[in-house]
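One structure is given below, represented as structure tokens, and several questions about it will come after.
All protein chains of the complex are present and in place, except for one that has been dropped.
In order of appearance the chains are A, B, C, D and E, and numbering begins at 1 in each one.
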Amino acid sequence: MKGRVKFGVEGLDEMLLGGLLERSICAIVGTYGTGKTTFALQFAYEGIKRGEKVIYISLEEREELLRATMAQKGWDTEGFGDRLYLLRLDPTDFNLAISSIKSELPALIRSTGASRVIIDPISLFEGLFVDESVRRQEMFAFIEMMRDEACTLIITSETETGNPDGSRYGLVEYLADAVVLLRYIRSPGLTEVHLALEVVKMRRSAHSREIKPFEIFSDRIMVYSEASLF
Amino acid sequence: MKGRVKFGVEGLDEMLLGGLLERSICAIVGTYGTGKTTFALQFAYEGIKRGEKVIYISLEEREELLRATMAQKGWDTEGFGDRLYLLRLDPTDFNLAISSIKSELPALIRSTGASRVIIDPISLFEGLFVDESVRRQEMFAFIEMMRDEACTLIITSETETGNPDGSRYGLVEYLADAVVLLRYIRSPGLTEVHLALEVVKMRRSAHSREIKPFEIFSDRIMVYSEASLF
Amino acid sequence: MKGRVKFGVEGLDEMLLGGLLERSICAIVGTYGTGKTTFALQFAYEGIKRGEKVIYISLEEREELLRATMAQKGWDTEGFGDRLYLLRLDPTDFNLAISSIKSELPALIRSTGASRVIIDPISLFEGLFVDESVRRQEMFAFIEMMRDEACTLIITSETETGNPDGSRYGLVEYLADAVVLLRYIRSPGLTEVHLALEVVKMRRSAHSREIKPFEIFSDRIMVYSEASLF
Amino acid sequence: MKGRVKFGVEGLDEMLLGGLLERSICAIVGTYGTGKTTFALQFAYEGIKRGEKVIYISLEEREELLRATMAQKGWDTEGFGDRLYLLRLDPTDFNLAISSIKSELPALIRSTGASRVIIDPISLFEGLFVDESVRRQEMFAFIEMMRDEACTLIITSETETGNPDGSRYGLVEYLADAVVLLRYIRSPGLTEVHLALEVVKMRRSAHSREIKPFEIFSDRIMVYSEASLF
Amino acid sequence: MKGRVKFGVEGLDEMLLGGLLERSICAIVGTYGTGKTTFALQFAYEGIKRGEKVIYISLEEREELLRATMAQKGWDTEGFGDRLYLLRLDPTDFNLAISSIKSELPALIRSTGASRVIIDPISLFEGLFVDESVRRQEMFAFIEMMRDEACTLIITSETETGNPDGSRYGLVEYLADAVVLLRYIRSPGLTEVHLALEVVKMRRSAHSREIKPFEIFSDRIMVYSEASLF
Partner (left out) sequence: MKGRVKFGVEGLDEMLLGGLLERSICAIVGTYGTGKTTFALQFAYEGIKRGEKVIYISLEEREELLRATMAQKGWDTEGFGDRLYLLRLDPTDFNLAISSIKSELPALIRSTGASRVIIDPISLFEGLFVDESVRRQEMFAFIEMMRDEACTLIITSETETGNPDGSRYGLVEYLADAVVLLRYIRSPGLTEVHLALEVVKMRRSAHSREIKPFEIFSDRIMVYSEASLF
């Protein structure tokens, strides 16, 4: 039986009953400002601290900005050495982006021996395919391909406009083994705003099904798995 | 008159007044994370335990992952012998998927004598047809074809974006003889999250029309048919 | 002045002030699982019991399954003799379905002297026309044609996705003389589920405009025309 | 200054402060079953009783059925003589319908000296135009043309799916001088259903802006202009 | 600094802190029946009373009907002399309408010295452009052109179906300097209906941001700027 991969976010690992399953695929879905990238970085950092190899593919932010983000969290990015492969992929270069992810990523995972891979956000990759049925087919093929690799995969996705419960293209939440949904919760009357997290899905494992508040601090995320909202 | 086919989920069989009708078609509809595959597997397992032959066609998960899921439930998959035909169908290979389901499945059912067939999820099969009227016609033809086979059929479907009461393409709930709707119920203020189940439709039989909470445990599903929500 | 045609559903006939008007067209509209076919069968059975000739055109269920449904209600289908013409129409065979309904149905009604005709569901017939304006024109022409026949017509229709108050294509509720709307009513908090019925429209007659709960029993439908919901 | 044209519906004429303005155009908008045709017939009958000439163009119901409806209200249709021109227009015959309404109607109004004209429902006429901008232009042209005639015009329209406040194509409520909106009001919990009426718009005149309940009796409509809902 | 142009509606001028800014563009947005034309006429009348020249371009109502409306308000339209240029523009004649507004209007403004111009409704002009991006470009160009003229401009617009807060094409509220939003407010349970007004936007000036009830009387509009709703 497979082991657990610690996410590295306090409270979330408890909700996952110890972490993600090894070699599973986890989607982090949320509207803008809910901290998707912060979660993804935390997952990467947890691996680095444990001496694992991590591949972080950013379609949105530049390498130097992500490094700045990490530095701002007080992480010693200089000391990461070859444990972090931080790659920027230009989502406007269709052919390059497709071939990088579809043909070069598997080779990179194998050559580096990476055990954690992050694609942030996958929705920009999905958006490269204009035709819906092509997108659907390409995403299936991509997820299928990743299942052959010996790594745990995190993919992040914006939500669909007007539906904060689903990803932008309505696909990855069905394809992924686990889904962590991040939300803004605005109280009636808009007097309070909270961030909240829910593990909506986790194949092959029990998991918490509660909605828990969380906060993003400068150096870490704290999920209040014992607290309740409002 | 036809007999009953036990679903194998405690509480649900009571709501079905003993189980599904023999040779009927049952759709399990729910958003991601509501346990559609778990229900489908439980239905398969119930058949295997009774010595029946079961065909499980997976369009989403790989054979080895489904076997891992079953092992994680404590089921002795080795001991299943030839009672379980677990087939992975690649939803990105249009022609193969269509021909496998449309021409090979009937032959397989007959040669194996399978009494339970599962297609999980049917929505991936539906999605192969880009044109809505072609999809409609193909699904009618498929359901019609399956009615000639001596088996009980379970099909699972994702819900339509933004409408947790209907299947992704709005067809199978009308075509199927029975519909089991799985839902996430989030209490006002999002303080509690429950899974709930409703038998919305069952042709040729009375059935419970209540919404009942359920939980997914590592080794079984428990529908609290005596409890009420909140 | 025209007489009344008893629907054969207790409570509903009271709401219709005695039954449908002779030679009128009644649409039964509801989501899946609300019992549209059961209502249609009950209307057929009422005619058979009275010695009338009934034509039942099924686009969804096979003849033998409808007969099984009737048998399961305890009806002596063997004894129906030539009073019931039960026809299955394959909705995937466009030309056949169109010609059967448009050219053969009138001849059949006249040759059999049928006084009750059921098309279940009309929405499958409507769905044959891909182009909206063609569908609109064809449906007008069909309804117009049926007005020349000496029978009372029941047509059933699925609802439009996300709008439980209207038929799938938004046409038949305007074309029909009477509309019986079937609904699932889920109480706030989803603790209770009821079926409810409303006579929304009835040309050339007064009618009840209340929403009444109903239940489907193994041998009959009971509309609680004296009760109120919740 | 223009005079008033009595609508002939008790309570509504009070809300219109005496009736419609002479030579104005009034749209009656409502979902199916709210009584649009009944209102239109009542308006026709009021004219006939006063010895006026009335043209009633029906795109939905046949002449004999409308006559039956009138007879069922206890009206002596035989005695109407040449005061009522009841015309059925087949909405499936595009060219005929267009030319009848666009070129023959003005001539008919002049030759008969009709002071009341009804088109029931105008939405079927609008639906003849598949292209939205053509429909828009044709409707403007039609309304413009009718303003040259010495009659008061009633047009009825189904509502847009899912929006009970607007007409099916969202045009006539802006083009008409007056709009009478008919609604089904279902109380919370669906325990009560009422019909209610609102004069939403009336150019060149003050008018009631309250929502008033109404009932349709076998021989008349009664708007309870003094009552309030619930 | 620019002066103020009195709107001529009691209560509204207070909410505008004295009136519209000279040479600004004000959009009046509302559903049918909220009094858009009445507001526009009142603005015209205020100018006429002050001896200004006013151009009123009507795309909806005929000149004689607008004059009748004014007469019905008790205004001495005969005495207006050359202070009012009332022009009807046929929105079905595409080329004429476009050229009238785009090339002749500026010349007319200059030759007459008009200080107030009204286009009622601008949404009919917008609707002439079928292609959304062409419409967008043409509207920008038109507004831009009008900024060169020495007049204050009022444009009225229907609302978008189902969204009473925005104009039909979602453009003019962004292009205009000021937006006056007119609404029907129906109380819960529909027992009361009010008209209410809100100055949602006003560039280069402070303004009231409250929602105030108003009534349309036969001879004037009264905004109750001191009252509150319900």
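Note that a residue touches a chain if its C-beta (ideal position, glycine included) is under 8 Å from a C-beta of that chain, and two chains touch if they have at least 3 such contacts.
Since we're looking at a predicted model, the values are computed, not measured.
A.B. asks: For the chain omitted from this view, which of the shown chains does it touch?
C.D. replies: A, E
A.B. asks: So one chain is hidden, and I want to know which residue out of E:137, E:191 or E:218 touches that hidden chain in the complete assembly.
C.D. replies: E:137
A.B. asks: Touching the absent chain in the whole complex: find that residue among E:99, E:163 or E:191.
C.D. replies: Considering all chains, including the one not shown, the answer is E:163.
A.B. asks: In the whole complex, not just what's shown, which of A:13, A:46 or A:158 touches the removed chain?
C.D. replies: Missing-chain contact among the listed residues: A:158.
A.B. asks: Contacts of chain E with the missing chain: which residues?
C.D. replies: Given the touch definition above, chain E has residues 1-2, 133, 136-137, 140-141, 144, 147, 160, 162-163, 165-166, 170, 173-175, 179, 185, 196, 198, 200-206, 209-211, 228-230 touching the missing chain.
A.B. asks: Please output the residues of chain A touching the missing chain, sorted low to high.
C.D. replies: Against the left-out chain, chain A lists 31-33, 37, 60-62, 65, 68-69, 71-72, 90-92, 121, 127, 130, 158, 161-162, 184, 186, 189-195, 216-218.
Just so we're on the same page, only the chains that are shown with their structure count from here on.
A.B. asks: Between chain C and chain D, what is the separation of their C-alpha centroids in Å?
C.D. replies: Roughly 29 Å separates the two chain centres.
A.B. asks: Residues of chain E that touch two or more other chains: which are they?
C.D. replies: As it turns out, chain E has no residue touching two or more other chains.
A.B. asks: With chains as vertices and touches as edges, which is it: line, ring, star, complete or other?
C.D. replies: The chain contacts form an open line.
A.B. asks: Give the pairs of chains that touch; include all such pairs.
C.D. replies: A-B, B-C, C-D, D-E
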